[in-house]
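Complex shown without one protein chain; remaining protein chains in place.
For reference, chains read A and B in written order, and residue numbers begin at 1 within each chain.
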Amino acid sequence: MSAKPKSVQLPLPGFDSALSTWQRDYASQVGEEPVLHNRSGIEIKPLYTPDDWPASRYMEDLGFPGVAPMTRGIYSSMHRGRTWTQRQLIGYGTPQDYNRRLRKLMDAGVTAVSLIPCNSVYRGYDADEVDIELLGTCGAVVNNVDDMQVCLDEIPIDRVSTAMNDPLPFTLLAFVLGVAKRRGIAWTAITGTSNQSDYISHFVANHMFLRLGLPGNRRVLVDEVDFCQQHVPNWNPVSIVGQHMQQAGATPAQAMAFALCTAIQFAEDCLERGMQANEFLPRFTFFFDISLSFFEEIAKFRAGRRIWARIVRERFKADAGRACRFKFHSQTSGADLTRQQPLNNIARVAVQAMAGIFGGTQSLHTDAYDEVLTTPTEEPSRIAINTQNILREEAHLTDVIDPLGGSYYVETLTSQMEAEIEAVVGQIDALGGMYRAVESGAVQRMIGESALAFQERIENGAQKIVGVNAYQVDESAHVSPASQRPAPGTMENYLQSLQAYKSSRSNKQVQAALSELQRACNTVDKNVFEHIVDAAIAGLTHGEICACLRRELEFGQPLVIV
Amino acid sequence: MHANGDGIPAKVLVTKIGLDGHDRGSRVVAAYLRDAGMEVIYTGPWQQIPAVVALTQEEDVDVVGISSLATDHLIVPKLMRALRDAGLAHVRVVVGGIVPDDEVSMLHENGVSKVFHPGSSREEIVAAVQQLAEQARCERPEI
Partner (left out) sequence: MTDVAAAVDRLIGGDKATLARALTAVENAYPHAAELLEALRPHTGCARVVGVTGPPGVGKSTLCNALIREWRTRGHRVGVIAVDPSSPLSGGAVLGDRVRMHEHDQDDFVFIRSLAARTNGGGLAASTAGAIVVLDAAGMDCVLIETVGSGQSQVDIAGVAKTTVVVSAPGFGDEVQALKAGILEIADVLVVNKADLPHAEQTARQLRIMLGLRDAQRWQPPVVMTSGHTGQGVDQLAEALQEHHDSIVTDTPAATQTHTVADLLRKLASEDPYVRHLGIEFITGGSGHASVRMRVQPSHISFNGTCHGGALFSLADAAFGLASNSHGVVAAGIDAHITYPRAVKVGDVLTAGAVEETRSRRFATYRVIVTRSDGATVATFTGTVATVGGARPGAPQ
């Protein structure tokens, strides 16, 4: 390099005078402008400076990855050490269909098993109890241990983690344990998560199922946590689903707050059972939605991590470092995808995924672009996984830990989201905790109002959506991908195999397991989940187990609020 | 205010049949119709088809709106048959939610008046329901 060009060293202007100069220039260029708010209602300024977030707050607000306040991530190495788990939630057709699809996805780079069961399973029924037209159309029909064995054929369940979309009473987990037993795999080797164990979010969002009344749910969840601690110690029995809340219309801040309050509720219930916070809290996991509100989502995750670490230490006096870790799976939001010009959804999903990665997610599901048109089909699903691969391998998003940390905007927003989330947590506390707040419908009302307010922003054009209220094109020629439906006869065959399964069982064994389960339900200090596992192994089907619980523990009624 | 020609508000049943419970959309639509001056019966998810028929009859509604975000639209033909069998052929049925393009015509063939896809605007929904309600009123036996 040649000598530096001579430059005249002008004195730097002072911060304050420079700021007011910029403010004047900005105002003269932009003029009157409407106040901007993000989805959580926080006002967004045009510029952030050390006035908003001075670096002197570094240790207090950020610290280092893996230690409190946890803002920068829950592990010291974060994605640089080990990237997130690529978890594509799939489920369709029969157990055979599912197994074929799972193996294909694993060849394509998916590193963990996940299973979405048919909605009939969510609702607590066997395949022979619902309209045949609906079977296997949005999840795999899995009704018993045999089915699960087919689903997991050739999958090394002692080595890959197995996430089950398995709402209470966790029959899918029971079936997995049954399969492990048949294959001679120790339950201590089984890893994974009960992905939909959060009955509170299900109750609030009416998402997919309703089987038991709230009191029965409350009991069986604690039973499951207790059972797993003793017998399946590497399983995460609890996944708190902020995603349901946000999909139902909660703002990102509300969704985070409701998830935290739910976690508090579950923890308190476990403590009441006599369990130790240091032992069960490390196995609490969370599941969130990632909307397109890019910075807001990143701030949501960073703030949530910070608050959870504080709750664990202050409310529950748990000191184990693992207990403070805010482990979460995240999924790009289907609510932000559009039917119009559906390929645009690929771009949306990429941005959402980036927010999840910058937010420090432990596990990520990216939506297929056709999710809003039909149950996702094969090519769109592959593109969704490759979106993750591209972000990691080609865009190098994982080279640096918490790369947005220290941004004046992101740090300010993180603190503001934190305050907003804390305020909602305070509201729920005042209502007597999450259980009470959903029982009375208070949470549902808050969510309903937010959903309507957001929809209003779209209606009045404040929120632009490409292809919907802006940049529309004529789409009359457009045809979405052919919807995938089980081939004619498939489900009839499945029903026959279910019938065969039922008649091949030992009647005596089935009856004995059923009456044991019944007794457990009606005996206060019995662990109901332990008997569900026994019943599943003895050959009871999902529908039979659910029917027994509905009878003995009271059926749940939806709380309908407009 | 969106009243029918005779000044009487349209009466609409907003409901969900089948297995899925996602009710954000149906709640928003119920609020839209209310704010447009209609009288809305809202049930929440998981209604049995015979119960929907009973409600349609007892409440003497003009339009039934079915929200379907999973695949519950696949049993809408069963509902249409049940409504016809109960002598309620004049009642207009609309479906909103995720309905794949290649299954829309199946719904129309079974008598569904309109399918609303995600992204339908408030205006579009309100106007269509209003018009269908008026049609239903015209065809409905007076007593």
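Note that in this section a residue touches a chain if its C-beta (ideal position, glycine included) is under 8 Å from a C-beta of that chain, and two chains touch if they have at least 3 such contacts.
Every value quoted in this text rests on a predicted model; they were computed, and no experiment measured them.
Visitor: By the contact definition given up top, give the residues of subunit B that touch the hidden chain.
Guide: Answer for subunit B: residues 1, 3, 6, 8-9, 30-31, 33-44, 48, 50-51, 54-55, 57-60, 86-88, 140-143 touch the chain left out.
Just so we're on the same page, only the chains that are shown with their structure count from here on.
Visitor: So, what's the distance in Å between the C-alpha centres of subunit B and subunit A?
Guide: Inter-chain centre distance comes to 32 Å.
Visitor: Sort out for me which residues of subunit B touch subunit A in the complex.
Guide: Listed in rising order, the residues are 18-24, 27-28, 30-31, 34, 40, 42-46, 70-72, 74-75, 78, 98, 100-103, 117-119, 121-122.
Visitor: Name, in rising order, each residue of subunit A that touches subunit B in their complex.
Guide: 119-120, 122-123, 130-131, 133-134, 137-138, 205-210, 247-249, 335, 338-340, 372-375, 448, 451-452, 455, 459, 465, 467-469, 479-483, 558, 560, 562
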